[in-house]
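Heads up: the structure comes next, in structure tokens.
Only one protein chain is missing; all other protein chains are in place.
Going by the order they are written in, the chains are A and B; count residues from 1 in each one.
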Amino acid sequence: MSTLKQELKEKIITQLNLEDITIEDLQDDTPLFGDGLGLDSIDALELIVLLDKQYGIKLADPKEGRKVFETIQTMADYIEANRTK
Amino acid sequence: MKKIHIHSSCSISIQPGFQEDYFFEEIAEYAENGIHAIDPDYKEFIAALQLRRMGKSMRMAVYASQKAIQNAGNPKIDAVITGTGEGCLRDSEKFVEAMWDNDGGMLNPTPFIQSTHNMAAATVALALGCKGYNMTYTNNSNSFESAVLDAILYLNENPEEMILIGGLDEISEKTLEFWNSVGYVNSNNPKIPIDFKSKSIGEVNSEGAGFFVASAEKKENSLGSISAVKTQLEVEDPEEFILEFLEENGISVSEIDVVILGNNGDSRYDGIYNDLSETVFREIPQMIYKNLFGEFDTVISIAVEIGLKIFKFQRIPFALKLNNSIKENYQKILIYNQRRNKNHSLILLEK
Partner (left out) sequence: MNRKPIAITGMGIISAIGNNLAENEASLLESRHGIRKYSVKDPLIHQEKLVGEILKPNEEFYSELNLNPNEAFTRSALLGLTAAKEAVQSANLDLNDGRKTGFISATTVGGMDATEKYYFDFLKSEANRKFVPTQNCGIHAEQIAQILGIKDYVTTISTACSSAANAIMLGARMIKAGILDRAIVGGADSLSAFTINGFSSLMIYSDEHCHPFDDNRKGLNLGEAAAYIVLESGKSSANKEVLGYLAGYGNANDAFHQTASSDDGEGAFLAMKTALEIAGLKPEEIDYVNAHGTATPNNDFSEGKSLSRIFKSVPDFSSTKTFTGHTLAAAGAVEAVFSLLALKNQKVFANLNWKTPMKEFDLKPQTEIKSKEIRTVLSNSLGFGGNCSCLIFVK
């Protein structure tokens, strides 16, 4: 699980172009949206693409994403449970 | 129509124009084509979280507009009117390439969103919280002129407002290769400063952005006014086009203190400027600017800034002189442009 979280942090930083953020800055329970990291709805769509391309998980409804993308931890949990890659 | 007054400007280009009071003390030289603009420190005005998504033209636009606003004393902006010939080229290319690379999976939405032509104007408005009139003209080398015409109309309709007018264009390697394949580009010996004696074929392509804060009211520190603008897609007789414009605005050629011409080193079309240099503009000071800034659809926005700087410093920079004429006093400046013999335009600036 910790390798998955590590991998996830790397991928998110690259995918979302978060140049100024290091893996150390990204805590497992930092809220990704709103007051935490401050990501927005376009980032949410990018994360859906990430889930699909890297882990073979298709989220058909962007609204589902809200719960899944709350933190690195919630993302990792969801991926563990649903990955096909 | 009443003239409009420019209170401040900021430009980004292949010369360090965004530096305070830059007036050609140092000149950047290049021996390549597809020259990228010199980047200021974008983080001065743009947070990392927004900057990360922005392509070159967008970050240039947001920086130049914010700096212009700062230079004007931070007035509230009521409208944003911009022109861009090519829009967000690189993001468009990214999305096309992603489509070709894709075999049915999901596509990243960011380049698609960023490729929308009005995204720069929208991002500027978002940064300012400006809910007013917001327009983007995308008409090749008359895009900035269209924006200026709309600005004049707008400020005559809304004389109490303060607006941003801007031109922006970015270069991309791929599109440059396409342009090269159809003979637009000087691939032989592109140089900045352009060596006009070499009579090259093709342009030296670059990128940049020029933004201005303007209103209908002259202020104590105003840099100058844009009194009139005219564009025409095709012009049979450029001399007649120019003389008609001057007559419409009640001035004679001799009252023009300097004309800024758009010679860009493409000898197939510079002849149009050369003819005018020897005829209608023969007796007045003439200057060029694309020898230092290269060519892109909205480069005329840089010429406008140069004109305003001439009003301030009351001299023509040596690097931009085309003839040896000088005047005591620079009060009226005419800018004439055409690109590949299309979109002939005239902008009249007054102190």
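FYI, a contact is a pair of C-beta atoms (placed from the backbone, for glycine too) under 8 Å apart; a residue touches a chain by one contact, two chains touch by 3 or more.
Note that this is a predicted model, so its numbers are computed, not measured.
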| item | value |
| --- | --- |
| Touch partners, limited to displayed chains, of the chain removed from view | A, B |
| Among B:Arg52, B:Lys191 or B:Lys342, residue touching the chain not depicted | B:Lys342 |
| Which of B:Ser57, B:Asn142 or B:Ser301 contacts the chain that the document leaves out | B:Asn142 |
| Which residue of B:Ser200, B:Thr231, B:Asn263 or B:Gln338 touches the chain not shown here | B:Thr231 |
| Where the unshown chain meets chain A, residue by residue | 40-42, 45, 48-49, 62 |
| Residue ranges of chain B at the interface with the undisplayed chain | 1, 80, 85-87, 92, 95-97, 99-100, 102-104, 106-109, 112-113, 115-119, 121-123, 125-126, 128-140, 142-143, 146, 150, 153, 156-157, 175, 177-179, 181-182, 184, 231-234, 342 |
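Just so we're on the same page, only the chains that are shown with their structure count from here on.
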| item | value |
| --- | --- |
| Chain B contact footprint on chain A (complex, rising order) | 15-20, 38, 42, 45-46, 48-49, 52-53 |
| For the chain B and chain A complex, residues of the former touching the latter | 48-49, 52-53, 105-110, 113 |
